[in-house]
Every structure is written in structure tokens, then in C-alpha cells.
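One structure coming up, written as C-alpha cells, with questions to follow.
With one protein chain held back, the other chains of the complex are shown just where they sit.
And then subunit A:
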Amino acid sequence: MLYRGRMLPTIVWGLGLLILWEAVSWLMLQVLQVPLAQSKLPYIHKVLYTFGQYGSTLLMEGGVTFANAGLGFLLGAIAGTLIAILMSISKWVEQLTFPYAVASQMIPILGLAPIIYGIVRDEQLARVLIAGYITFFPVALNMLRGLRSAEPAALELMYSYAAKPWQMYWKLRFPAALPGLFSGLKIAAPLAVTGAILVELMGARQGIGVIMLRNLYYGPSHNYMFWSTVFIGAMLGVASYLAINLMERIAAPWQPEFRVKGGGR
């Protein structure tokens, strides 16, 4: 019952949105006669039809993008976590690295991507690096905040047990930081996918970004295919987010939002 109760609003929402989309699309094309109406908001059924037709190609290219984004995300997340730990151990490290970490985020990805590509001359590596670069900052920031989130009394308790520094981290600071780490990962995951697609737009042979760009060039005739690639891109972002969400439920199930209602006594 609980399951159905939660799914129902989602289904209604989804259906409603599809109907609205189709209606507005029809309105623009037939009634208002907007120029290039189908490029602005195509019939959803036609996009879905194209999607079905070229599904395997789209998914394969999407898979390439996702794999590269995933690898970059993993590396960026590891680097971000390690830096956050170092920063939490030493104020000195924090003061030294934090301004650079912030400054690095000021460089627009759109500008950075061709630079990186120019340097490494390898589309695959460039995608991984950009995805990692995007992931790094939100993960480091949220992990650091998480590591600092342990209550003073909880720290004092450890101190009263004469805890060694590694015990302080392993038994208190890390578990306390997990919610922060995961909120950083959730912000970063869809961004990493976007970053990987961006690099593909700069020139690559494989990946959803390549198909996207190609069909954009071909013009209105390939409109539905273009929209299909946009859908795939969005799906990859959502999939990455959901994957992180699932991991969080497994790794840090004690958080208030996961608690079963009525379990208390």
C-alpha cells in the first residue's frame, strides 16, 4: 500500500507532463504556426518513435559517455575525499589548498575542456579528466563539512576514551561525514555526465555528445534524433543520481530521511 501510495503521484505527474507537452507541441505547430515549431518542442510520440528506432545505437553511445564520466567521477571523488581529509587534519593544508580549489572552479568548463583536450590529445582521457575535475570540488567541500560535523560532545567522548587519532577518524569522523560526502556525490554525478558530453562536443569519435552535435548540424530533418540524444543525456544524469542515492541507502542507512515511520517506541 505504501509503495502504491508513493508511486501514484509520480505516475500521474509523468502522464500529465506528457499530455501537456504533446498539447503545447500541437498548439505551436498547428494553431500558432510558430516557425520551426518542431525544433522548439517536438511531438513527444515522434521523439519516442525515433528513440525506439535507434535505441541500440543511442544507448551504446550513451554507454561510452557514461563509462568515461563514471571513471572521471570516481577519480574526482577519491581525490576530493582525500583532499578533504587532509584539510580536516591540517589547517595549514586547508589554507594552502582551499583558495586554489575555489579558483579552479572559476575557470569555465567550456574554456577548460578544449585546453585539456589540446594538452592530452586524447578524447577519452580528456573526458575523464573533465568529469573528475567537475566532481572534485563539490565532493571535497561537502566531505570537509561532513568531517567537521561531529558534535563537540561526541568528540569529547572519544577524547575521554583516550582515542588515538585514527580511531577518532574511523569510528567517529568518517561515519559522521558520510551524509555530507553523499550530498557532494549527488551534486557531482550529473555534472560529471554533463562535463563528459561537453568534451564530446569539442570533438570525439564516440559518445552521445557526438551524435547530438551531428544531428544538430543536419538541421530540422534530424530534429527527432537530436531530441533523442538530449533525452539520453538527461537519462544518464538521472541514472547517475539514482545510483548514488542507492549507494547512500546501503552505506549510510541511519539518516533521518531513510528512517521508517512508526518504528519508534
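To be clear about the criterion, a contact is a pair of C-beta atoms (placed from the backbone, for glycine too) under 8 Å apart; a residue touches a chain by one contact, two chains touch by 3 or more; residues count from 1.
Simple rule for what comes next: contacts and distances are computed from a predicted model.
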*Unshown chain, UniProt name, "Sugar permease", "GerMN domain-containing protein", "Glycerol 3-phosphate dehydrogenase (Quinone) subunit A" or "Sulfonate ABC transporter ATP-binding lipoprotein"?*
"Sulfonate ABC transporter ATP-binding lipoprotein"
*Which one, A:Val64, A:Ala131, A:Leu147 or A:Leu172, makes contact with the chain that was left out?*
A:Leu172
*Which is it among A:Trp13, A:Trp92, A:Tyr159 or A:Tyr218 that touches the chain not included here?*
A:Tyr159
_For subunit A, which positions touch the chain that isn't shown here?_
151, 153-154, 156-163, 167, 171-172, 175, 178, 252, 254-256, 259, 263-265
